[in-house]
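Some chains omitted; the rest stay in position.
Every chain is named by a letter (A, B and C) in the order it is written, and numbering of its residues begins at 1.
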Amino acid sequence: MTRPEPDTLRIMALLERPGFALDVDTAFPLEGVTALFGRSGCGKTTLLRIIAGLEHPPGGEVHFRDTAWQSGKTFIPLHRRRVGLVFQESTLLPHLSVRGNLLYGYKRTPEPLRRLHLDEVARLLGIDDLLERRADQLSGGQRQRVALGRALLTSPDLLLLDEPLNALDTQTKREIMPFLARLSEETGIPSLLVTHAPDEVERLATRVAFMHDGQLERLEPLRDALARADSPLFRDDGAVSVLQGELGPADAHGLHPFGPPEAQYRVPSTPGATNGAGRRARLRIDARDVSIALSPPQDVSILNIIPVTIESLDEAPGHHGPARVLAVCRQDDGQTLMAELTRLSTDRLKLQPGARAHALVKSVAFLD
Amino acid sequence: TIAAASDLRFALDEILEAYREAYPDDRVRVTYGSSGRMTTQILNGAPYDIFFSADIAYPKRLYAEGAAVTEPSVYAIGRIVLWSNRMDASELTLEDLTRDDIRRVAIASPTHAPYGVRAKEALKAAGVWEELQPKIVNGDNIAQTARMVQAGGADIGIIALSLAEFPDLAEHPHHLIDDALHEPLTQGFVITRRGADKDTAHRFAGFMGRDTAREIMQRYGFEMPGSE
Amino acid sequence: MLDLSPTDWMAIEVTLKLALYTTLILLVIATPIAWWLANGRGSPGVRTAVQALVALPLVLPPTVLGFYLLVLLGPAGPVGSTLESWGLNHLAFTFQGILIGSVIYSLPFAVQPLQQAFANLGRRPVEIAGSLGAGRIDRFVTVILPMTRGGFIVAATLAFAHTLGEFGVILMLGGAIPGETQVLSILIYDHAEAMDFDSAHRLSFGLLIFAFAVLFIVYAINRRFDTVRL
């Protein structure tokens, strides 16, 4: 464990508090967005603080790539770790204006390392009108955006984001998330994102780390996390499938073909998204949006009817009880598609693992 | 630099003027204060060349400790008076201080101020010290005592004759306290080790013995040694 | 052991009483002043002026301040003569007199730290308490006071220590009457001036030990109740 490995963030830490113990020994790949998911009080903030060097558990180890941030007597203080940090609460420097806050870290970033600039960031976060305001003259969501922008403007080596969007309305979030997604893709800044919002995880995360009671229970790619029937991500909306494929040009009805002929979807284009033709894309399909029919039905408004083989039938996750069944189906192109059914339907249709059927996919959404 | 007890203030200022006229090239400066403090300061290296004390005990001590180079010599004898700015003090005696219409009697601190010590002796000798206890208020030094009376805080005070002769205070009459009631206020001076090599210091010491200076001192209510 | 004379003991008693009363009175007076300076209504200019005014007693030499107070409180002064005309005693050379002197002289030490503490508090805690049904006084006692405890401690200890050591004003105004206005600092001063350094050292030492003990205890208690602020 103590031997550093390249391109991971390795953490080993034990921290005891009355009624709470954090015990983590893990390595996060330093690529893309790692979502940190877990219940209130499970230790997410504490973990970020250890990584940042704000908590200093004796005997702990933190290695960023091949640099020891904390190991034995070595302890690199926060300001030399080049970490962009967005705190969960009360985050602005009250004696500075919005501009002063945004530029505080920027000015301390060596010129060649600066990858983002004030105007761009302020515009994208929708705070360009507020630059001369004092920090105490902002609304909650505005404060949060300034804190996010300030962290981004340091062009850090690692972003630690503690619920950075939770005071934002859906629309503002929608405007910011593509920017964050692009940022992670284009600049390659890895980030650790604490969030309670499944939409943020789906939209931004490359992988998901599940925390529970001070322990890191699992770290897995987003695809797997979504596919597992008992994933805690499903507690909200039920199981989700994510399909990858190529997107073709729109037809006369404004629908794009997606995926290979043996499992082809027709997908309406979304005006906001830049889903040009010939591009690889990700589709998100809620299991509850998928029905199963033995024969392809006629006269139905459902566009996408995909032949599948049923692989397994489990009790559906979440709060839905024994009356619901999660059917894991394999498309003919090999990708997994999940369908949530009632037990009555499975019984009536006599569904069995191995059976051939048609999946009726009511609606799909692009992930990026 | 001359260090001098505060009761000398007015007299010495005038003597200095006379001295400066006589020796315009000499630079003399005077600092007034309490004798005890100045003694302490001289013992700890204060830049004073001559020290005029209100009580000869202090110069004696300096001489004994080697901080002074001349034997302490007496330059004057002080007198104490009853003085008030509210009533006619010249009509009063020490015994009258016990009267009910006199609520506060100011004296200099009998622990460290020579005038305070003498005042206490005089009151004791007059047999009123014990009875007066509740009325006594203490001033830090004789000048402050005078101010306490002048400000009206105390009805009457025992102050130095030299202060009572000062124009502002002389508006009100005073009662000279019989010098038999207390030990004499022999005031002595020394030249300090620092002043030992300075001509000016010696010249000024000599000047103090001349008639001009003695006359001024007498005018301010000091008795001069050997003039009785 | 320090063996102390009855005069010493009397001085100790007067000193303690004076320091204690001064501190208490100062806290009572300074709190509303400091609150008003920090959060009050009224033009900022006026508040700034008052704030500067409050610091002025520090600027004058204590004996000079004492002299002015003596004139003010003595039988001839406006306050003293008013009191006399009511059949009361004027305040010069009384315990009350030096208490007033100490209070005035130490006022800035009490007001300024409190003002700063109040200003630092911000309005949120008061708003929270208000939303939970606490009225003005209730809020003050249950929220503002505990949250600005640090400021009160600074104010109280500075005022207390300063009163212990103060002697210029008290000497002038009090006249060092044993058992009434002769406080320890004057006694020590007296001994020092009389070159009775033994007594001076002994009393100084005692005073220092005592003050140290009091301050240590106050600070230690304060530290125990410290809350970390995020």
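To be clear about the criterion, contacts are C-beta pairs under 8 Å (C-beta built on N, C-alpha and C of every residue); 3 or more make two chains touch, one makes a residue touch a chain.
Note that the structure is a prediction, hence the values are computed from the model and not measured.
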**Asked** How would the full complex read if you wrote each label with its copy number?
**Response** A x2, B x1, C x2
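In this section, only the chains that are shown with their structure count from here on.
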**Request:** Would you identify the shape of the chain contact graph, picking one of line, ring, star, complete or other?
**Result:** other
**Fill in**
Outermost chain relative to chain A, judged by CA means, is B
**Request:** Could you tell me the distance, in whole angstrom, between the mean C-alpha positions of chain A and chain C?
**Result:** 61
**Prompt:** What is the distance, in whole Å, between the centres of chain A and chain B, each centre taken as the mean of its C-alpha atoms?
**Reply:** 92
**For chain B paired with chain C, centre-to-centre distance based on mean C-alpha positions, whole Å** = 36
**Message:** Quick check on chain C: which residues sit in contact with 2+ other chains?
**Reply:** none
**Per-residue overlap in chain B, given as positions that touch at least 2 other chains** = none
**Message:** Quick check on the complex: what are the chain B residues that touch chain C?
**Reply:** 34, 36-37, 39-40, 61, 104, 106, 109, 111-113, 134, 136-140, 144, 147-148, 151-154
**Item:** Contact set on chain C toward chain B in their complex
**Value:** 63, 67, 70-71, 73-77, 80, 92-93, 171-177, 181-182, 189-196
